[in-house]
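For this view, one protein chain was removed and the others were kept in their places.
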């Protein structure tokens, strides 16, 4: 069984209130030197069968139509060892 | 400027209804062969200055005390090129 | 990149600008050149194009909306009328209430969660800008067919967005509507209403006066949200290296808005602003030009001081950005420090971006260079006006001739029972608690009534128990059959709902959702509906205080049903006298108030049982509505009734079901000889309600109705654990409940 990870992040030009809240809190907690924080989602999919090109194409399609709304989000698909 | 990614996932023994909802929806959308889905968070931190051991130690500490609640979540810290 | 300054524009008259891509017509562009005496700069073009859009200028609708002012009833209750961010109504004891409905239809189709969330955010800022503390929200919604796969995408997202934003602001959601119809498949309607409360002396207006006063922008940083259109200016004409695509959808930050609310209320308490305006559609273009236009002088703005989220934004984009959670205030110089201090307390970014001037022009500078120099009124208040052609569509006659009265009717008690179950279980008539349970209705601790009651009601004074009630209603099916009557029915129903709750109806806000104004048939529907609504408001004595128009709700050639949504605000002196809808006590008598006629055109029964839309909607009798409301309010004040429920779609069958299930008591109904049981149960005649009367009050109640000339019929008694229509059928409450409550979760959960 292989694991495929889909990372979904808000597009850079879109406001990310969650990331901003984290970033604004960091100095108060004593952490300096982080100039930006973005918060997104990580999906770990356990894939039955081989993760070949066909499977990846389908997962990319699933990410594009379902896991992400590409009006406001970008996504990346990665195979984990 | 370097990017450090912190992935935060629910511990395996904790019920993840968001991941389950995704998994349940997949067959309806025509995707077969995904035996499990877990949904977590991904933080992208833009770090000013060098990402050396000291910086990573501090980020790990930040993840442990703040970005994740280790009662329920595991985390992983990665440097992105 | 060369900056297109005013002097540059004056020296380069031949430069072509992308006015057509920005949605301007050739004659509109010519008018801009005429107003300015030169070609506009890119920034000026950006401002005019967005402010002269249908959405901001009401160019197709304003010739019709005028009637709301022209036909406004005489009333002392209206403190601020149409034209401001929202109207303000005097509710007594020194209190004023402001309320308004707005639409966020299109964005909610593209990104349901964020589209709906930012819709709530926008209307809340409008209410806040009047000087009021927002105290409740409502959400009239329309979706495509309940079983259509895309409804499963749109509805849960919209509901989560409304809840996610409103719950996080701490605003109780006290009512709304959910209606399904295939006509909304590609055009869901997401309307949002907000109510706010203030003291009379706290009313604030959107105007910039007093030369030397500072212009302060506060709230979120400005980003590249919602400037899809204007990016053509940046990318094609002036600088081709920029990203051409900017998102048309904005992401809301309800936490930021909550801070903005508390911060602004504290600023009001210390009387620190001379004028204030929220930033909504058209962002800074709108706020600066409207403030300046309504004020006495001019305004000067240093655009490069605006705090940005994205440093690559061009001046045109900054002017057009629709980033959420921002406000603009006019502040006397001596009060600026305290203003900024309060913002700092609430972690709200605030920046002086300009000042009010002696002059008459709105001047905007970018790093010292003048890029805008316009008469503000020409941008904000003197946009184009269209007299669009309209014509009664040729299909209207055939539609009205297709009489629902001719449909086959149930012929036995058993069949009647089946139809009752079918109607109360249909998606439009079924319980919406799966949806409304996702909204906080208790926060602020003043909610007296909330969904599924006829109207939402909140207490506004803890000492005196003064309260206000609001209802929103609209019926696209009725309005399709007859737009003039349909709009009046929407008002009548909303008015009746408020009265059924025990409150005296005072004022109206509306959201007019229609198809394309370029289609003469749609324009006719719009003209008829506004005429109907204005006439009815005059007759009922309830002025329109403000509202919103949403056009172009159509897919290809097919428009949605014309859907005017009407909100009525009422006042109740003591919320202890409110009337709930649930039957609370066995033995109380059930009275039907008003006349029941054979009226089934556009009815729920015709839709559910026969999938039919045709004929005429129920008749409107506004004099009767007014009488009914007076009786409902008087009976509640004098303690003659314990429950009341308005009759509308689904008729008596639906009303009885809801009152029985809410109260957990059954009803024994005796069909009067004069009326057919089917008509009694399913007719949707307007001007009706059911009430329960304790036996001790029966004589007094009958005397009051008799003296005032309202027909009332005793139709039964609260009793048992089912609806027993004698001689026809018995329906156990458990079976009714299952039918009524299982539908929506089964479709959506």
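Letters A, B and C mark the chains as written, and numbering starts fresh at 1 in each.
FYI, a residue touches a chain if its C-beta (ideal position, glycine included) is under 8 Å from a C-beta of that chain, and two chains touch if they have at least 3 such contacts.
In this section, contacts and distances are computed from a predicted model.
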item	value
Omitted chain (choose from "Segregation and condensation protein B", "Phosphoribosylformylglycinamidine synthase subunit PurQ", "ATP-binding cassette domain-containing protein" or "Cobalt ECF transporter T component CbiQ") - UniProt protein name	"Phosphoribosylformylglycinamidine synthase subunit PurQ"
Partner chains on view for the chain not depicted	A, B, C
Per the touch definition above, residue among C:227, C:448 or C:691 touching the missing chain	C:448
Touch criterion as defined above, residue of C:258, C:477 or C:504 at the omitted chain	C:258
Absent-chain contact - pick from A:5, A:22, A:47 or A:67	A:22
Residues belonging to chain A that touch the chain removed from view	17-18, 21-22, 25, 28-29, 39
Where the unshown chain meets chain C, residue by residue	160, 163-164, 167-170, 253-256, 258-259, 346-347, 437-448, 459, 462, 575-576, 578, 749
Touching residues on chain B - with respect to the absent chain	10, 14-15, 17-18, 21, 66-67, 69, 71-72
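Operating definition for what follows: only the chains that are shown with their structure count from here on.
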item	value
Overall pattern in which the protein chains touch one another (line/ring/star/complete/other)	line
Intercentroid distance (Cα basis), chain C paired with chain B, Å	40
Intercentroid distance (Cα basis), chain C paired with chain A, Å	36
Residues of chain C whose C-beta touches two or more other chains	none
Where chain A touches two or more other chains, by residue	none
Complex contact set, residues of chain A against chain C	10-11, 13-17, 20-21, 24, 69, 71-72
Residue ranges of chain A touching chain B (in the complex, touch as defined)	1, 7, 9, 19, 22, 25-26, 29, 31, 33-49, 55, 58, 62, 65-67
Of all residues in chain C, those that touch chain A in their complex	110-111, 114, 220, 223-225, 243, 246-253, 255-256, 309-310, 323-324, 347
